[in-house]
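For this depiction, one protein chain was excluded, whereas all remaining protein chains were kept in their positions.
Let's turn to chain A:
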Amino acid sequence: MAVVSQGIRRERTAWGLLAPTLLILGFTGLLPFVYVLYVGFFDWNVFARVAQLTWAGVANYRQLVFDTDFLASLWRGIRFTLWAVAIEMVLGFALAHLLMKSFRGRGFFRAVHALPLTIAPIAVGATWRLMTLPGFGIVPYWLSRWGIDYNIGRDATQAFFTTVVMDVWHWTPFVTLTLLAGLNALPKEPFEQAQVDGAGPWYILRYLTLPLLRPVLLTALFLRIMDALRIVDEVWMLTGGGPGTATRYAGIHVWRVVFPKTDYGYGSAMSVLLLYFTIVLCWLLMTSITQARKEGAG
């Protein structure tokens, strides 16, 4: 009897400790989620003749699935993510490997390499805009001296790859530092043993480093994928989503469509879809990492 009541009391204490978090996240995370779920079933446009919620059923969602603008922005965002994250992972892994060697000045290079991470995304966008703006920046100026016509205000492909390069500049350090931490935490014995056995560097990389590092690699990969998919501020500052719609990725699209148009019902449906994608991605992340960790242990 006493044990039971003690158990209940302990459970109560735990919920008490969790209360501030649940209150805050309930207000900023759960309430908006429930609210968009609700508004998503209505027509609600502030500028419409009747500016109030009218029941629309699943019309918003039906429209969303066939909305080519939205789907195109989603696909554009995925293409951007694939390019940026692929480059960042390969480059980040190579650099982390280089930074594992001990050499004089390593700390300095590490610090320099980490610098872009500290800059606010919006300032990163501003800086890259200062460098690449047609007729003003230093990059078009240099390239034009070599006879290359570089104009991200006009050329869609150039604008797209400029956003990729900016993302690589900004976020490769994150991958490098994460993998560096992972490499540092690896056990030493298997590597020493492999060396004694006369294994070559490629063999060690393929059969030791990569498998042992898998949980960290997956973590870095997923975090980067999710962050790249939701990018808004840097790209918005650099290109404004243009030229045309060349760099209008999903996040920018939602932002630019919902707010000027104040089509709240439809915007809510979009938000719900984005949140749903996020939950699926998170779930994939969690299961794959737990899986990798289990396999590593077993």
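Following the convention adopted for this analysis, a residue touches a chain if its C-beta (ideal position, glycine included) is under 8 Å from a C-beta of that chain, and two chains touch if they have at least 3 such contacts; residues count from 1.
Keep this in mind: contacts and distances are computed from a predicted model.
Asker: Refer to UniProt and select, among "3-isopropylmalate dehydratase small subunit", "Carbohydrate ABC transporter permease", "Glutamyl-tRNA(Gln) amidotransferase subunit A" or "Beta-ketoacyl synthase-like N-terminal domain-containing protein", the name of the complex member that is left out.
Answerer: "Carbohydrate ABC transporter permease"
Asker: Among A:58, A:122 or A:210, which one touches the chain that has been omitted from the display?
Answerer: Missing-chain contact among the listed residues: A:122.
Asker: Looking at A:199, A:246 or A:274, which residue reaches the missing chain?
Answerer: Selected residue, touching the omitted chain: A:274.
Asker: Taking the entire complex into account, which one of A:60, A:163, A:178 or A:247 touches the absent chain?
Answerer: A:178
Asker: Consider the whole complex, including the chain that is not shown, and state which of A:71, A:87, A:186 or A:246 touches that chain.
Answerer: A:186
Asker: Tell me, which residues in chain A touch the chain that this view leaves out?
Answerer: Residues 10-11, 13-15, 17-18, 20-22, 24-25, 27-29, 31-33, 35-36, 39, 95, 98, 101, 103, 105, 109-124, 126-131, 136-138, 141, 169, 173, 177-178, 180-182, 184-186, 215-216, 218-219, 223, 226, 229-230, 232-233, 236-237, 240, 250-252, 254-255, 258-259, 264, 267-268, 270-272, 274-275, 278-279, 281-283, 285-286, 289, 293 of chain A touch the chain that is not shown.
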